[in-house]
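Here it is, the structure, as C-alpha cells.
Here the complex is missing a single protein chain, while all its other protein chains stay put.
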Amino acid sequence: MTSESSDDAVTAESNRHFDLVMQILICISLVQFSIDTLPNLQPRTRAFLEYVEDFIMVVFTIEYVIRLYRGGFQFAKSFYGIVDLVAILPFYLSMGFDLRALRAFRLLRLVLLLKLARYNRAVARFHRAFLIAREEFILFAFAALILLFLAAVGIYYFENEAQPEAFASVFHSLWWAVATLTTVGYGDVYPVTVGGKVFTTLLLVVGLGIVSIPAGLIASALGEAREIEGKFEPEES
Amino acid sequence: MTSESSDDAVTAESNRHFDLVMQILICISLVQFSIDTLPNLQPRTRAFLEYVEDFIMVVFTIEYVIRLYRGGFQFAKSFYGIVDLVAILPFYLSMGFDLRALRAFRLLRLVLLLKLARYNRAVARFHRAFLIAREEFILFAFAALILLFLAAVGIYYFENEAQPEAFASVFHSLWWAVATLTTVGYGDVYPVTVGGKVFTTLLLVVGLGIVSIPAGLIASALGEAREIEGKFEPEES
Amino acid sequence: MTSESSDDAVTAESNRHFDLVMQILICISLVQFSIDTLPNLQPRTRAFLEYVEDFIMVVFTIEYVIRLYRGGFQFAKSFYGIVDLVAILPFYLSMGFDLRALRAFRLLRLVLLLKLARYNRAVARFHRAFLIAREEFILFAFAALILLFLAAVGIYYFENEAQPEAFASVFHSLWWAVATLTTVGYGDVYPVTVGGKVFTTLLLVVGLGIVSIPAGLIASALGEAREIEGKFEPEES
Partner (left out) sequence: MTSESSDDAVTAESNRHFDLVMQILICISLVQFSIDTLPNLQPRTRAFLEYVEDFIMVVFTIEYVIRLYRGGFQFAKSFYGIVDLVAILPFYLSMGFDLRALRAFRLLRLVLLLKLARYNRAVARFHRAFLIAREEFILFAFAALILLFLAAVGIYYFENEAQPEAFASVFHSLWWAVATLTTVGYGDVYPVTVGGKVFTTLLLVVGLGIVSIPAGLIASALGEAREIEGKFEPEES
C-alpha cells in the first residue's frame, strides 16, 4: 500500500531469484557429483566436470563470505553457517591431500542438501508435521523394533538348521526380517521349512500394519500442519 | 418442467449414447493395438486387425471433421482439437512411410487415452483432488527425490567395491534405490556387505513413510473433492 | 421387558448356537477340501476325509430340506437358496461321474464361503462401506487400468528388443506391469536397459499412489459405515 511495502516486494522478488539460482547451482553440483562416480569416463568429460565443480565452489565461497560479512560471528556459529562452511571446506582441504582421502571427503558435499532445505519453505511444513506426530512416531518406532527383533529370533529358530548360511545368527536373520516386513522381498533369503513359512505368514498378518501405520500418521499430521499454517499465515493478502 | 428441458433431456440422452459408442471404439482400438504386438500372429489375424484399425480410424476422422465443422478454428486449436488430430494423423502419415518409422508413430495412437478422458466425468474429480493436494504433493516429490539420491549415494559407497558391476555408479545405484524404496524388490540387485545391509535397514525405516505418504494425501484430497462436488452439483434433482 | 421379548431372546440364543455350529462345519469342510489336495496321502487318511465329507454334506442337505420346508419356493429361488443348493449338488452329482469331472465340480464347493457370509453380520458392514466408496472405486479402477496399459506399452517399447522372450508383446509386458505396480516384484521379469529402468522409475513415482489409494478410500468409507450403523442400530440396549 505504501512505497515501503513496494520496496519490500522488490527485495523479496530479487531474493527469490537469488534463492532460485542457488538452488539450481546446488542441483548441478549434485548431478556433477553423481556423474563423477561413473566408471570409464573420458578424460575430457572428467576435466569438464572439474571445471563445473570449481565454478560452483567459488560461487558458494563468495556467498559464504557475503553472509559472513553481513551476519558476522552470529552467522558463523549458526546451524546454516556451519552447513555452508562444511559444504565448501572439503573442496579446499582436498587440494592438500591425496586421492584416497578425497573419497570420504566428497561425501561431506552432501550437506549441500541441507542448504537446499534452507531455500525451501515446504521443508518447514514437513518439519511441523513431524513434531505433531512425534509421540505416535516414537511409539511405532518402538513397536517396529520389537517386532523386527521377534521376527529375527523366530525365523532363526525355524530356519537356522535348514539354511545355516543365510540364517547364521539373529543378526543375519534380521536382514531377512527387514526385507520381509517392509515387503521389499528381494528373494535372496526366504524360509524353506514348513515351520518357517507358517511363522512368516503369522508374522506378516500381524506385522504389516505396524510397519505401514507411520505413513498414515504423517499424512494426517501433515493435514493438521496445513490447517495451522492456514490460520496463521494467510496466503497472498 | 417445460418442454424445453424435456428436449434437453433427449439431447443429453443421445449425447450419452454417442459418448459410450466412442469410448467403446477407443477401447477396441487399444486392444487391437495390443494384439498387434503379439509375435507369430497368423496373416489372416493380422489382416483382420488391419480392417478393424481402418474402420475405427475412419470413424474418428468423421468425428473430427464434424467437430471441426461445428467448432471451427476455435476447436482446431483447443486441447482436445489437437488430441483428436494427433490420434488420427499417424494413421494417414504412415501410408507414405516404411515400416520402421511406423513403429514410433504408432505410440502416438495412445493419445486416444486422452480422448477417453474427455468422455469421462470421473476424471474431472481426479483432477480436482490433485489440485487440492498439489502443494503437499510437490513437497513429497521433493522429499522423495532427495531420499532416492541419498539412498543411491549411500549404497554406492557401501557396495561399490563388493559388487562393482551392479553398483558401478550413483546412477546404477539409483535403480536399486527405486526398487527398494518402492518395496518392489525385484531381487536383481541387493546389498551383500554388512554395511550395505545396515544402511538399507535404516533407509527403509526412514524412507517407507516418505514414499507411501502421497497415497494418503490423495485419498483425503479426493474426499474433499467429493464434498465440494456435493455442495455445488446436487445429484439427480 | 415382557415374557415375549424373553422368548425372543431364547430363540435368538438358540439361533446363534445353530449358526455357530454351521460355521464350524463349513470351516471343517474347507479344511478337508484343502487336505484332500495334498499329494501322497495315505489311503487311510483319504478314507477318513471322505467320511468327514459325507457327514457334512448330509448335515447341509438336512439344513437345506428344513429351510425349503419352511420357506417353500420363496426360499428355493432366493440367492441363499441357490447357494445352498449349489453347495450340496456337486456331492450328489459326482456319484454318477468319473474322477476327472469331479475335479471341476469340487471347486463349486467354494460357494460354501457365501454360506459363511450369511451367518456373519460383519459382512454387511463391509458391503455398506463398498457402496459408500463405490464411485471413487470405479474412478480408480479406471485410472489403474489405464496406468497398467500405459506401463505395459511403455516397457514393451523399451525392453522388447533386449528381452524378446519376457517382453514378447504388450500382454506379456502386462504381467510385468502388474507385478511392478502392486510392488510384488517377484523378480522373474525386470527391465535391463537404461531406458526401461528410467521408465520404471518414473512409472513407480506416478503410479504407486494410484494403485494404493483405494485402500485409503475403503478405510474411510468403513469409518462412515460404522457411524451410520451407530446411529440406526444402538448397541446392546
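Labels for the chains are A, B and C, by order of writing; each one numbers its residues from 1.
Simple rule for what comes next: contacts are C-beta pairs under 8 Å (C-beta built on N, C-alpha and C of every residue); 3 or more make two chains touch, one makes a residue touch a chain.
It should be emphasised that the depicted structure is a prediction, and the values quoted were computed from it without experimental measurement.
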Touch criterion as defined above, residue of A:A12, A:L85, A:A124 or A:I138 at the omitted chain: A:I138
Identified contact with the non-displayed chain, of B:Q163, B:T183 or B:T200: B:T183
Residues of chain A in contact with the chain not shown: 135-136, 138-139, 142-143, 146, 149-150, 152-153, 156-157, 160, 164, 168-171, 180, 183-187, 190, 197, 200-201, 204-205, 208-209, 212-213, 215-217, 220
On chain C, residues whose C-beta touches the chain left out of the figure: 30, 33-34, 37-39, 107, 110, 113, 116, 120, 122-123, 125-126, 141, 144, 174-175, 178-179, 182-188, 211-212, 214-216, 218-220, 222-223, 226
Absent chain, residues of chain B that touch it: 183, 185-187
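As a convention for this text, only the chains that are shown with their structure count from here on.
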Centrality ranking, top chain (CA atoms only): B
Angle of rotation relating chain A to chain B [CA atoms, steps of 5 degrees]: 90
Most distant chain from chain C, judged by the mean position of its C-alpha atoms: A
Chain A and chain C, separation of their C-alpha mean positions in angstrom: 41
Two or more partner chains touched - positions in chain B: 183-187, 212, 215-216, 220
